[in-house]
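Yeah, one chain of the complex is gone here, protein chain that is, but the others are all in their spots.
For clarity, chains are labelled A, B and C in written order, and residue numbers in each chain start from 1.
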Amino acid sequence: MEDFSRREFLQKTAVGAAAVSIAANQSGARQAQPAVQPPPTKQLGYAIVGIGRLSIDSILPALTTTKSSRLTALVSGHPDKAQHFAQLYGVPEKNIYNYQNFDRIASNPDVDVVYVVLPNSMHPEYTIRAAQAGKHVLCEKPMCTSVADAQFMIEACRKAGKQLMVAYRLHYEKYTIEAIERARTKIGKIGMFDAEMTFVIGDPTQWRLDRTLAGGGCMMDIGIYCLNGARYIIGEEPVSVFAQSWSYDPAKFKEGVEQNISFVLKFPSGAVANCFASYGAAGMNRYRAAGPGGWVEMDPSFTAKANLILRYTEDGRVVTAPASTVDQFETEIDAFSDAILQGIPNPSPGEEGLRDTRIQMACYESAFTGKVVSLITN
Amino acid sequence: MEDFSRREFLQKTAVGAAAVSIAANQSGARQAQPAVQPPPTKQLGYAIVGIGRLSIDSILPALTTTKSSRLTALVSGHPDKAQHFAQLYGVPEKNIYNYQNFDRIASNPDVDVVYVVLPNSMHPEYTIRAAQAGKHVLCEKPMCTSVADAQFMIEACRKAGKQLMVAYRLHYEKYTIEAIERARTKIGKIGMFDAEMTFVIGDPTQWRLDRTLAGGGCMMDIGIYCLNGARYIIGEEPVSVFAQSWSYDPAKFKEGVEQNISFVLKFPSGAVANCFASYGAAGMNRYRAAGPGGWVEMDPSFTAKANLILRYTEDGRVVTAPASTVDQFETEIDAFSDAILQGIPNPSPGEEGLRDTRIQMACYESAFTGKVVSLITN
Amino acid sequence: MEDFSRREFLQKTAVGAAAVSIAANQSGARQAQPAVQPPPTKQLGYAIVGIGRLSIDSILPALTTTKSSRLTALVSGHPDKAQHFAQLYGVPEKNIYNYQNFDRIASNPDVDVVYVVLPNSMHPEYTIRAAQAGKHVLCEKPMCTSVADAQFMIEACRKAGKQLMVAYRLHYEKYTIEAIERARTKIGKIGMFDAEMTFVIGDPTQWRLDRTLAGGGCMMDIGIYCLNGARYIIGEEPVSVFAQSWSYDPAKFKEGVEQNISFVLKFPSGAVANCFASYGAAGMNRYRAAGPGGWVEMDPSFTAKANLILRYTEDGRVVTAPASTVDQFETEIDAFSDAILQGIPNPSPGEEGLRDTRIQMACYESAFTGKVVSLITN
Partner (left out) sequence: MEDFSRREFLQKTAVGAAAVSIAANQSGARQAQPAVQPPPTKQLGYAIVGIGRLSIDSILPALTTTKSSRLTALVSGHPDKAQHFAQLYGVPEKNIYNYQNFDRIASNPDVDVVYVVLPNSMHPEYTIRAAQAGKHVLCEKPMCTSVADAQFMIEACRKAGKQLMVAYRLHYEKYTIEAIERARTKIGKIGMFDAEMTFVIGDPTQWRLDRTLAGGGCMMDIGIYCLNGARYIIGEEPVSVFAQSWSYDPAKFKEGVEQNISFVLKFPSGAVANCFASYGAAGMNRYRAAGPGGWVEMDPSFTAKANLILRYTEDGRVVTAPASTVDQFETEIDAFSDAILQGIPNPSPGEEGLRDTRIQMACYESAFTGKVVSLITN
């Protein structure tokens, strides 16, 4: 229902008063009511590259409620789809691009940021083309599928003088941030961290099961949640990893596309993270960090839809925070815009993505060799 | 990430292949990919009357994903607000109305349905004006604040040959429907139903605390959830009610605007519903129905945001369904459009609203007299 | 495993050291290790009257761990049963009584307290006989089945100069006590209290379904939990009650033995308690009190087995205390003994039982007349 004050009510019913018997004190005074906050003086314009489920379900809707960001362009290989969503969200015809004419975006002043929402192995190309077109880049995670690509991407943005942010939306999620804070202040020495991210993958023809597009199997796409979560919550860089990967269905999971992976990270302080990702286990996504002062847990922890639940111990009791109703993409996108507008570095730059990529590659090495892989660099 | 097949990937990277070293098998074949379902041949156009929190947070966003319904007009007393949301959701300038010129909507072919999202006591006026303008009406609940108004509203729509639906969104919510089904098939004779809907109300100047606008206190605005839930789940019409209402803060809760109400409904089969609504108790919304075969519960049960949780017993164990992620307004609005398009009655017509209004009035009578009030009519 | 210090270990292995190769530093010094706390200087002796499920499953075991109480006598109509449990719990042959020779207990110095664990309507006889035999009395709840009986019981104990305590074990249960404390300090004005206690009753020949023995139906045996809980948590005496009772199966639930009862209590502060008891709904036992500062809940709340769970809100989050592992009977029995030993009144004397009995009778009156019954006395 509309947020009415009594005076507004009286104004509104002034005309219709005869229609039904509502007692109304007629009032002639009319005032402009600034009931909607004026938009910020500056909203950055976003071009979304790739109109798949993530864009349709989450990113485009989020851009109707962002504060310092708004949708201004769409980039897609499907003209119909682009047309449909341009109309629904008020994107002008001229701001629709395809993969061929994408580079022309350089001359479009409506676009400040390019958000790359493509299969993993396409991230480098579009990040680099966007940077070369003079745009800031928000790149979905995993950042890419090799350490070299990550370095190229960072370098391209650096050269262009543009910001690069990897879309680690959980870095901007209030419960995850609180979990980290609690881990540091209440738990004491974290002994254990464990995390799982799993689902049973469907359609065998999807890009996630294509090594060329995905860069691997479940480690790339969902294992990264456990990995990044472990580093983020523990607040240290791991010194070694031991990983084991396997598949039960070789017809569906081709060479280099693991169905399951278990990996164990060792941290300098002593903490160990036991992680598990799978395309073959029923949907789970959760983590828990525990130490002498208790534990903190999120379950679900990694989904984009806004029902993350934070639980933790306090004085031996379990506290459950209400399911989050915050739109994670709105928060993430505005955080990037705000960093750009304020001219300060964003909190999850390319270097953060590079660190995960490097460890993902080390997991593959460990799984291949059967040996513990050191992550210490000189 | 976009839902790519391998072929699409190859097409898309064809142009950008030089930019970064991604192995790409160039393919010249290009095909239109109907990846977005074509919209239904007919989408009904909706005019939203009242742009308050409910419209902004829930109804306008829902209309971007409805199948047989779309937003085509806005009616508001705030030109700025109307302008802002018209732009964001692509409503043409000409389809913005205010409360004075609202009746001109009669001649606008873009509008099939008027959705009344105003304070309770304004529902009759705008429902009747909309019907007289030849539009179907979706009216927020409570339908109105007196039995006579409900009857006028029903009559006006009947005369106009237009459908009237009361926006009982839970009648269209999958878990609520399942709860009813379970209550009927698994629980056996329902002995007990209990329900609570409470929150601590803030701003003392809001319309909910103005008897002229709200028609009463918490019974009108949130007690209706417990009441409608009891009737809906038990599947019978109550034969008597005993209610007690009271307030702790007479400065905030004026005469006729109860802060708290407890009401007990007796049903023909014997079942009793214990209900409680409050503007003075911390946020709760839940119900449970129990009988020899177990119980079924929803907690939260009444909120519009999509995290309703269904729990029930089965073989002595408790089954918890995953938190709902369905948009309740999308479902409700499309259900109305579908009924209109198919020329069949909608499931929650004015008569359903009238029944609740009548019992709400009986609650007030019981609370006033201190006696049990019969609901049996001859 | 035994709580060993290293020294003890060495002592113990001194002899067996040759048997297996455990390095052991032989030590000749042997010391009395007061590892078990010496029993308190005084433990009161208890005679249990009635060896049914409650005694067998809960009360007899509890008396092996009580601090200021111990089992010294058994009273039963079944000699075999009495024999069996006397042997298992070390009760001497001479301290076994039956219902005929029970009064001889007067001359038995081993017995300080008689714990009456019989069907409801037998409580008065055995309470009075016990008091006349010069023993303190712990009487199971409900105290009795009429106001007059309650008064006789109180009077008999008063005349004998002996304490009478009604076995409201939840008055001694830590989470219930915390719930009360929270209700008073954190919730603010309690608006709503609701409670349910239900189970599907089995054997139709049991005494609970015999009006002569039980004094009524579910109101007597389990409704009392909701009733006492409401008074205890809210901390006031109700001013009126409205009750409705009914049965679905007249063959099983004879006249005067209600299967279901709903009752609504009104309290002086304004608070309302919605309560429900049933022999025909699947097992539930829970309550919740809510006010502006949040809510406190126990679910399960009333069972004797030690898994009560306390939940409450704090800063908008839900705190769950670990399931209680405290033996409720142990706590209750020792609380009575301690009161006697210290010569102070016990916290749940006959007067407390009388209050509940009076309200139980008023519930029956309301259910019979269909009217609200005042509980105000002059």
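One rule holds for everything that comes next: a contact is a pair of C-beta atoms (placed from the backbone, for glycine too) under 8 Å apart; a residue touches a chain by one contact, two chains touch by 3 or more.
Quantities reported herein were computed from a predicted structural model and do not represent experimental measurements.
Although one chain is not drawn, the whole complex shows that of A:Leu170, A:Ala290 or A:Ala339 it is A:Ala290 that touches it. Touching the missing chain, out of A:Glu125, A:Asp194, A:Asp210 or A:Glu332, is residue A:Asp194. Within the full complex, the residue among C:Glu125, C:Asp299, C:Asp338 or C:Glu351 touching the omitted chain is C:Glu125. Within the entire complex, the positions of chain A that touch the omitted partner chain are 189, 191-192, 194, 196, 198, 200, 242, 244, 246-248, 259-260, 262, 264, 266, 270, 272, 274-276, 278, 280-282, 284, 288, 290-295, 313, 316, 370-372. On the side of chain B, touch with the chain left out of the figure occurs at residues 314, 316-322. Residues of chain C that touch the chain left out of the display are 1-6, 8-9, 11-17, 19-20, 22-23, 32-36, 39, 50-55, 61, 64, 76-81, 84, 87-90, 99-100, 102, 117-122, 124-126, 128-129, 132, 140, 149, 152, 205-207, 210, 212-213, 305, 307, 323, 325.
Everything that follows uses one rule, which is that only the chains that are shown with their structure count from here on.
Taking the mean of each chain's C-alpha atoms, the chain closest to the overall C-alpha centroid is B. Computed centre separation for the pair chain B/chain C is 46 angstrom, with centres defined by C-alpha atoms.
Chain A and chain C have centres, each the mean of its CA atoms, that are 54 Å apart. Under the contact definition stated at the top, not a single residue of chain C touches 2 or more other chains.
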